[in-house]
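Heads up, one of the protein chains got dropped from this complex, but the rest are sitting where they should.
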Amino acid sequence: MTADLAALLYLVSGVLFILALRGLSNPESSRRGNNLGMIGMAIAVGTTLAVAAPPDALTWGLIALGVAVGGTVGAITARRIAMTAMPQLVAAFHSLVGLAAVFVAAAALYAPQAFGIGEVGNIHMQSLIEMSLGVAIGAITFSGSIIAFAKLNGNMSGAPIILPARHILNIAIFGAIIALIVMLVMSHGADTWTFWAITVLAIVLGVTLIVPIGGADMPVVVSMLNSYSGWAAAGIGFTLENSALIITGALVGSSGAILSYIMCKGMNRSFISVILGGFGGEVAHAAGKTETRPVKLGSAEDAAFIMKNASSVIVVPGYGMAVAQAQHALHEMANKLKKEGVKISYAIHPVAGRMPGHMNVLLAEANVPYDEVFELDDINSQFPTADVAYVIGANDVTNPSAKTDPKSPIYGMPILDVEKAKTVLFIKRGMGSGYAGVENELFFRDNTMMLFGDAKKMTEEIVKALG
Amino acid sequence: MTADLAALLYLVSGVLFILALRGLSNPESSRRGNNLGMIGMAIAVGTTLAVAAPPDALTWGLIALGVAVGGTVGAITARRIAMTAMPQLVAAFHSLVGLAAVFVAAAALYAPQAFGIGEVGNIHMQSLIEMSLGVAIGAITFSGSIIAFAKLNGNMSGAPIILPARHILNIAIFGAIIALIVMLVMSHGADTWTFWAITVLAIVLGVTLIVPIGGADMPVVVSMLNSYSGWAAAGIGFTLENSALIITGALVGSSGAILSYIMCKGMNRSFISVILGGFGGEVAHAAGKTETRPVKLGSAEDAAFIMKNASSVIVVPGYGMAVAQAQHALHEMANKLKKEGVKISYAIHPVAGRMPGHMNVLLAEANVPYDEVFELDDINSQFPTADVAYVIGANDVTNPSAKTDPKSPIYGMPILDVEKAKTVLFIKRGMGSGYAGVENELFFRDNTMMLFGDAKKMTEEIVKALG
Amino acid sequence: MEIDPFIFRLSIFVLAIFVGYYVVWSVTPALHTPLMSVTNAISSVIIVGALLAVAVDLLAAGEGGWIAKIFGVIAVALASVNIFGGFLVTQRMLAMYKKKEKK
Partner (left out) sequence: MEIDPFIFRLSIFVLAIFVGYYVVWSVTPALHTPLMSVTNAISSVIIVGALLAVAVDLLAAGEGGWIAKIFGVIAVALASVNIFGGFLVTQRMLAMYKKKEKK
């Protein structure tokens, strides 16, 4: 295969990746988009195998082995994973991409001819710079994602671990990495120890940067690392002179940056402070305060009675629904109510749950049709005409202090106006606060009824009470 | 200047053009966008002058002369032109771009060295193909835009001129052009007569393609030619190996295509039939029918009285407002009403007027703040709560037959729901129909009052009556 | 592995089409008329070709040189009409779009 044809095919696979993301603009076209992405990947792999054909049977065997082992692990994981575990899964997959980037860079250092970037101990300067940036970002992505995974998966406490003098420590490590990169470049790639020193230090940096960040902030971290790894991939794309990698790097880089921006805006945090990585730790979890004001308590039977007689119910799911895995019970309840002639819709806040689109994927899993599920802007005007707002495991996203109290940590965040519904039902385990650790004024309102219990159990009881 | 630096600067100017269009996403940023566009153009020109420096004072003089003459004409035109004449102006400017492309291609044919594409009589094949496509599209754009200009400016009747056997004629000319291109390429550019023959035939084709199309359809034609000329510019960009031209060509190509798509969708016509150029001529102007049903007539005094006592008025401007230049009078009326405590908003249909954004630019000219001007989707839900819909020179965009009558030529087109307002005032000269030539049921409704007269005069009388 | 620059230009072209598609869709309908005039203005980068034609070296180009030079001047003039006319008329239009004055 000529280099021109290969370049053309890499362009084609880049375009297919663009179309894969473009497909996600609506659920209808998204499945075709995903298939286009797979075709793009197949073309990229096939082109590489044709243009740099493995020289012997052994090599073919090794490649087959790698793909078989990796592919099997990947496929099984993909099939088994619970939908609620998606944030962890993405973090775990992420660390693998980071590690792969490290190994690719190392291979390029030991056999630069294979990549056309010079000879051992005499590698082009530009390639060395790109390579060492690639390995550093790759290693940070690797260890950072592992920490994020551990915190999200509960293998490690989610509490922020504040290291002494962490900012100075991080700056020192960062400086050392830069110095080592300069040394590596000056030696034209002969001093391989500097390469490994960069790798080790970057792995340490990934840890020290991420451990101080609270577990609940991990989704932003995952998305941010995603963005970083995109730029790293683009860097390696320049080294390998490969446009599929350059295009993909830009796509992944943008995607991560935009998703972290969306999360930050939804939480009313500054994007810059997140990107610099110096945030977290100071999340106010003022949950301890004991509240003495009375709340109106209700039972599953009360809730069933109220909703049966309603003409429209808006369901507002939140993180608690995900924790309790209540989506299936919820759908059952919705079906029962629909049979009674009640109109059901779902209202999704942009940062409900712990990951962008978290609630949508769970509701989809429970077979809730996506045309009953609405975004904040589209449904907020419906609350005043709704009879019941069924708030299940959501808290912050309904808290009116975001509109009224400039001192609140969530002040300025857009909010679902559940309090405008005739009756608000709050399903949660107790008076605990949500992610942002702020008191929710709504619990004490006259038109609010609190239903204490696990979201799934409570919903199931309501289903029973509906008969 | 090295070729690398030049290529980089051309990229920069391409990016500046992208940012220029990006700025148009809202009025706030649009002015900066336009400035970025100018900077991009200055960079492209400056880079070219540096990289292919004019060899002598004479050449510098010629360039200065060309820029001075062209620039003066352009600047004066830009300053003097009336906002209502924008469609003509764009068509006229367009024909100049087409002609310039023809001259550039001709120059490349006679002095290929200057462009690095070979030597006289021995020009690279690929360049010849690109060049002849460029000249053909350029020539079609030139003559087609002149026809469009003449029809829009009234120098020529807007009525479709149906040539005998026009489809066969067009296909024959098209075939001849292709044959000539092949001959030109085979001769390696030595047979210059074929080049001129292509030019002449393409000019003829531009005329025969466009004259059968009715005057009111010219905006779609202008936009379509715009798109074609973008692709032609990209073609010449490949010949000149210039990324600024390639990027610009793609931008202009998309822009024209999207605008014609928007117009076609707004008019409920098929995009494909427009792109193929075989449309028009069959526009049903069934205006002649005399209608006998009674309508409720009103005077300026009646309208002033009704609106004075209203609490909200929605103004719906259309093509008639543009013809009558009534925008300034309209704004005066709105100001008077605002002083009386009436809330005024403006509702703009996507294809109101004869050009996308036509109404917006006229209202802006009359100093109407753009945050009082709403798009169809944003204001349609407001009509039921409005006291008065003041429909001035609009007709088709309010016609409910688009919703109710599957046989209507505008069936399926989205419509402003003016009839839901308490009172509808129609300002027009008589019972004439609009662009689509269909009867408007609304004129005969109980809550409609017709105000016959020129849009500007009538509005001025209302202003007087408001005191 | 030398790659033909044509492939790169093609890549640039393809990506620019995507960019154009999105960037134009994101233009607010209220500014569609300025969009028409500004795309008209930027499409005059064709002046780059015209300048190359004018700058042709008469000694090297032989008899065709003068023809190219004259065609080039005409094309420069035509493109200049568009550049100045297009950007200025856009500027004039955009200057008219005003927000409500805060009183």
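For reference, chains read A, B and C in written order, and residue numbers begin at 1 within each chain.
We adopt the following convention: a contact is a pair of C-beta atoms (placed from the backbone, for glycine too) under 8 Å apart; a residue touches a chain by one contact, two chains touch by 3 or more.
Here the structure is a predicted model, which is why all the values come from computation and not from measurement.
> Since one chain is left out of the picture, which of the remaining chains does it touch in the full complex?
When the full complex is considered, the omitted chain touches A, B, C.
> Using the definition of touch stated at the top, determine which of A:M1, A:L21, A:M156 or A:L169 touches the missing chain.
A:L21
> Would you indicate which residue among A:V97, A:L152, A:M218 or A:I427 is in contact with the undisplayed chain?
Result: among the candidates, A:V97 touches the missing chain.
> Using the touch definition from the top, which of A:S30, A:Q382 or A:N447 touches the missing chain?
Only one listed residue reaches the unshown chain, and that is A:S30.
> What residues on chain C make contact with the chain left out of this view?
The missing chain touches chain C at positions 3, 5, 8-9, 11-12, 15-16, 18-19, 22-23, 26.
> Going by the touch rule given at the top, which residues of chain B touch the chain that is not shown?
3-4, 6-8, 11, 14-15, 18, 116, 241, 243, 247
> For chain A, which residues lie in contact with the unshown chain of the complex?
Within chain A, the residues touching the omitted chain are 13-14, 17-18, 20-22, 24-28, 30-31, 33-34, 37-38, 40-41, 44-45, 48-49, 52-55, 59, 62-63, 65-67, 69-75, 77-79, 81, 83, 86, 89-90, 93-94, 96-97, 99-101, 103-104, 106-108, 110-111, 113-115, 120, 222-223, 226, 229-230, 233-234, 236-238, 240-256, 258-259, 262, 348, 350, 355-358, 360-361, 364-365, 367, 369-373, 375.
Here is the rule we use: only the chains that are shown with their structure count from here on.
> Chain touch graph shape: choose line, ring, star, complete or other and state it.
Contact pattern: an open line, chains touching in sequence.
> Which chains, taken as a pair, are joined by the highest number of C-beta contacts?
So the chains sharing the most C-beta contacts are B-C.
> Work out the mean Cα position per chain and let me know which chain is farthest from chain B.
A
> Per the centroid of Cα atoms for each chain, what is the distance between chain A and chain B, given in Å?
Roughly 44 Å, centre to centre.
> Please list all residues of chain C that touch 2 or more other chains.
none
> Which residue numbers or ranges of chain A touch two or more of the other chains?
In chain A, no residue touches at least two other chains, as defined above.
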